[in-house]
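All protein chains of the complex are present and in place, except for one that has been dropped.
Just so it is clear, A and B label the chains in written order, and each chain counts residues from 1 on its own.
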Amino acid sequence: MTDSMLSGSFAPVLPEIFLLAAACVLLIADLFVKSERRTASYVLAQLILLGCALLTALVSTYSLRRPVYAFGGLFVGDQMANLLKLMAYLATAMALAYSREYLLDRKLLKGEFLALLLFALLGIMVLVSANSFITLYLGLELLSLCLYALVALNRDSAASTEAAMKYFVLGALASGLLLYGMSMIYGATGTLTISEVAQHVAKLSGNAAQRPFLVFGLVFLMAGIAFKLGLVPFHMWIPDVYQGAPTAVTLVIGSAPKLAAFAMAMRLLVNGLLELAVDWQQMLVILAVLSMALGNLAAIAQVNLKRMLAYSTIAHMGFMLLGLLSGVVGGNWRNAADAYAAAMYYTIVYVLMALGAFGVLLLLSRAGFECETLEDMKGLNRRSPWYAFVMLVLMFSLAGIPPTAGFYAKLAVLSAAVSAGQVWLAVLAVILALVGAFYYLRVVKLMYFDEPADTTPIAGSGEMRLVLSANGLALLVLGIVPQPLMALCFAAIKAL
Amino acid sequence: MIVETAVFYLFAAVMLIAGLRVITARNPVHAALFLVLAFFTASAIWLLLEAEFLAIALVLVYVGAVMVLFLFVVMMLDINLERLREGFWRNLPLALVVGAIMAAEIVAVIAERYFEVASQAPPLPAGYSNTRALGMLLYTDYAYAFEIAAVILLVAIVAAIALTLRRRKDTKYQSPAQQVRVRPAERVRLVSMPAEKDR
Partner (left out) sequence: MLEWIVTRPDAWFGPTWGPAVYAFVAALVFIVAIMIPLFVAVAYLTLWERKLIGWMQIRIGPNRVGPLGLLQPIADGVKLLFKELILPTNADKQLYLLAPVLAITPALAAWAVIPFAPQVVLANINAGLLYVMALTSTGVYAVIVAGWASNSKYAFLGAMRSAAQMVSYEIAMGFALVVVLMVSGSLNLSDIVNAQAHGRFAAMGLNFLSWNWLPLAPILVVYFVSGVAETNRSPFDVVEGESEIVAGHMVEYSGMAFAMFFLAEYMNMILISTLTAVMFFGGWQAPIDAPLLERVPAFAWLLAKVFVISSMFLWFRATFPRYRYDQVMRLGWKVFIPVTLVWLAVVGIWMRSPWSIWS
């Protein structure tokens, strides 16, 4: 890597710069918005996201062939980063559309909410494009700090405050572990730049005296990654935070940050420490098995829908790992692009599913009423056949039933695992997925075969209904025609 | 050289004792003050290493601002010391084991590189200012990271204000400007009444 390649210009960082400036503008402009509905701020936020998407599309034409670096190698713009950023904009825009009415009803729709959401998105972008431990860590902190604040935003609620406190304390601990791991790797390799770490690791990993330190550092990095992804045994925060936070914020936490966590795993493990794949794949196997088992089994026992979806997140992230852990077989990485692309596809699809599922919860909630228990789903078909159908698609997709996108995502990671020779793991995953199907289908049963306990007509603004319907249909379409998105993921991974 | 070594060990000893007292002091205010002492000695050790900017920044930021607010909070809280200390001895063995492993790993990683080479860094050229050197590095190579750190601080401010700002309805705030601009006509209604007739 030559200096000229590393220096570059500011151009690749344009979306980040734009978002930062625009978020500051929004923060100030909102002070002058008088209306309770904050229409101007809301529209501005959506326009900012649109602007980011256009800029990213523009910037991505520069990095089609090979990654571009900026700011002395602290920043990397490649296809994976661009694709994940675009998905993050989409997820954030959808989250905004879903949560608007809910937040209005609870008087939480303030300029700070929008600004924190955009800053969190900035954190995601920094994290996704990090080519140095420093930027990776800073992006992670920026994202986490915004999320802690968002969880606590409804400060009159004891549950929210408690959730924020737990999230904050555990998050700080995880950051500490991650930093400690980074410092170990830095001590062994003498560099913080991830692409240079890879070169040093390639030299060092054969050295029997140095390898233990690399692996030791890797353990701590893994703890940090597992915390962000919410993998067992670092999952303790997920159920409490998902349940305690206002549903709109749960939606935010459960969607775009998953993309960031995936990118973080890719940057650290694949970009930086691919030479140690033998070691980290074993760790991922353990994390995957534990997460799928605990996530699926614990979800069955939940009455609270938000908590159920929290455990389902844990299980899904475990499932996603099947892709990450089957890249390298016996020192050759012919399958790697397939496997990682499958994991990426899985993550993106999962984000869409989470958005939809929490979106339905938001749709059914109204002023003074939180839709969050299984009871509240009873007889949805009677109240609104269309949204019951959307929820049906979402639940089928989460359970992995064809022809939804969830099915294809599961299929892709399973086939990656099988072709990596992890047959027993694939079988176990299928069994646990079947266990998981039970609680998703229970929701479907409640919607279609039970009498509604509550017959209030479903409110929700026009845009929300539109986006939610599109969300459900998208999962159906992606299940029937998965190739385009899969091809994008594959191209992104291939270009790494 | 031997003098500097002696001074180093003096500071190091003070720092270790202060660090130990942070976790063993019975009174949280004492613990916080010991932490301040530990910061001070750490900054003195940095001065010995001729890293004057870092040393002074440590005192300025941590001692001068962060710990002041920390003390502020600690003094305000009514902490139940007994309950706070319950788990200390029970968790000590585990903590010692973890600490020992970490220390051993650090030593093992660093040992080869630092303990065997001469521990004396080459003297810095005359007129070398590490404040300037650090500034050059921060604003060129690490400008991106520096800016993100700034954004994190901005988010911290926004978050802190969003979480704590509560508009009180019962404040009796007076605006001197408004008071000055008051016109009699707005305050007093002059009613013209017909004079009463003599009786």
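Criterion: contacts are C-beta pairs under 8 Å (C-beta built on N, C-alpha and C of every residue); 3 or more make two chains touch, one makes a residue touch a chain.
Everything numeric in this text was worked out from a predicted model, so none of it was measured.
Among B:Ile2, B:Leu165, B:Val182 or B:Ala195, the one in contact with the hidden chain is B:Ile2. Looking at chain B, the residues touching the absent chain are 2-3, 27, 29-30, 33, 36, 52-53, 56-57, 59-60, 63-65, 68-69, 71-72, 75-76, 129, 131.
Everything that follows uses one rule, which is that only the chains that are shown with their structure count from here on.
With centres taken as mean Cα positions, chain B sits 33 Å from chain A. Residue ranges of chain B in contact with chain A, taken from their complex: 102, 105-106, 108-110, 140-145, 147-149, 151-152, 154-156, 158-159, 161-163. Contact residues on chain A toward chain B in their complex (touch as defined above): 13, 20, 24, 27, 70-72, 74-75, 110, 112-113, 115-116, 119, 122, 126, 132, 134-135, 138-139, 141-142, 145-146, 148-149, 152-153, 155, 180, 184, 187-188, 213, 216.
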